[in-house]
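Below is one structure. I have some questions about it.
All protein chains of the complex are present and in place, except for one that has been dropped.
Moving on to chain A:
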Amino acid sequence: MRFVDEYRDAGTARALSARIAELCEPGRAYAFMEVCGGHTHTIYKHGLEDHLPPAVSLVHGPGCPVCVIPMGRVDDAMHIARQDDVIMTSFGDMMRVPGSHGSFFDANAEGTDIRMVYSPLDSLKIARANPDRQVVFMAIGFETTTPSTALTVRRAAAEGLTNFSIFCNHITIVPALRAILDSPDVRIDGFVGPGHVSTVIGCRPYDFIPRDYGRPLVVSGFEPLDILQSIHKLLRQLRDRRCEVENQYTRVVAAEGNPVALAVIDEVLEPRPDFEWRGLGRIPWSAMRVRERYAAFDAERIFAPPGARVEDPKACQCGEVLTGVIKPWECKVFGTGCTPETPIGACMVSPEGACAAYYNFGRARHRATEPAKEMSRA
């Protein structure tokens, strides 16, 4: 595929790998956080850690929306889906995320009508075809996905649909990055920045990271060479004592983002004063809700879900994985009680969750490089 295959060349990866090693100062260790779950997936799928010197380690960030959605919101969604005459629509990623009483898939098996959609606009087709039912779209995702929800709501309003609404769980990446940087445990030397979020918000919202926290950030594409080049750029900044926001993904990301998309988001949604993130706790102004003007399309106003807070299962250590305090394989239930087939925590659900990515792609390599640890856990 064009604009994909050429960024996967193994020879160039080896050359980049050598360049990366040259930039490491002897005796110094570097930890870089890849913010986006899409990057985590690429890193494990292509074994990129094998291309990095031992001095460079990667910390997997919170950029997987289904991984950070708290169980209480899944329960609230289920509460809405179980109302009479409701059809809930959801992205496939969300279907297996466990709530306190099972996942959307489990609820479906019990007769609750939850349908998978590829695009939020598909929900409108379902609403048109079922005028006597209420169709509620389970809206999740970072700024990459938010414009599609916002436009769908605007479209529903323009068509005069009266049986469509959204359960809005859209979150924003910048407050989460700030929360991570404010955490006392943080030991991160720089960030591999989220490429597709940045197509919408641009590069400027990250300026506070070098300015206020003294860490560089490189907005990165998603192919193996993109990520290696971004790590190279981070190391070069550190070597040159520079600290700034750089854009590696210039073929796709414009500095100003997508102003048309930002305008539609702003028309339909507004920042929510407070939202709970799994693993990170409550973060002020870190999510979006439906504006008053579009209240008729807001499932929270229409169905008033209970909004209960639910503790994560005791055995689950997703929180520590999401903040980089432990690696996936250090979780007590990793690969035993918690697998992609029977996930306890959301990090094992999405292919972009650190645990699922590691479970599917990383285990063989890990066994080869750290046999003692693997055996001691067995």
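By definition in this document, a contact is a pair of C-beta atoms (placed from the backbone, for glycine too) under 8 Å apart; a residue touches a chain by one contact, two chains touch by 3 or more; residues count from 1.
Everything that follows uses one rule, which is that contacts and distances are computed from a predicted model.
Asker: Choose one: "Malonate decarboxylase acyl carrier protein", "Hydrogenase assembly protein HypC", "Alpha-ketoacid dehydrogenase subunit beta" or "Anti-sigma factor antagonist". The correct choice is the protein name in UniProt for the chain not shown.
Answerer: Listed in its UniProt record, the absent chain's protein name reads "Hydrogenase assembly protein HypC".
Asker: Would you indicate which residue among A:66, A:299 or A:333 is in contact with the undisplayed chain?
Answerer: Of the candidates A:66, A:299 or A:333, A:66 is in touch with the missing chain.
Asker: I'm checking contacts with the chain that's been left out. Which of A:30, A:44 or A:91 qualifies?
Answerer: A:91
Asker: Determine and list the chain A residues touching the chain excluded from the picture.
Answerer: 1-4, 6-7, 11-12, 14-16, 18-19, 36-38, 63-66, 91, 93, 118-122, 140-142, 144-145, 147-148, 151, 155, 158, 194-197, 199-200, 222, 225-226, 229, 232, 248, 250-254, 258, 260-261, 264, 350, 352
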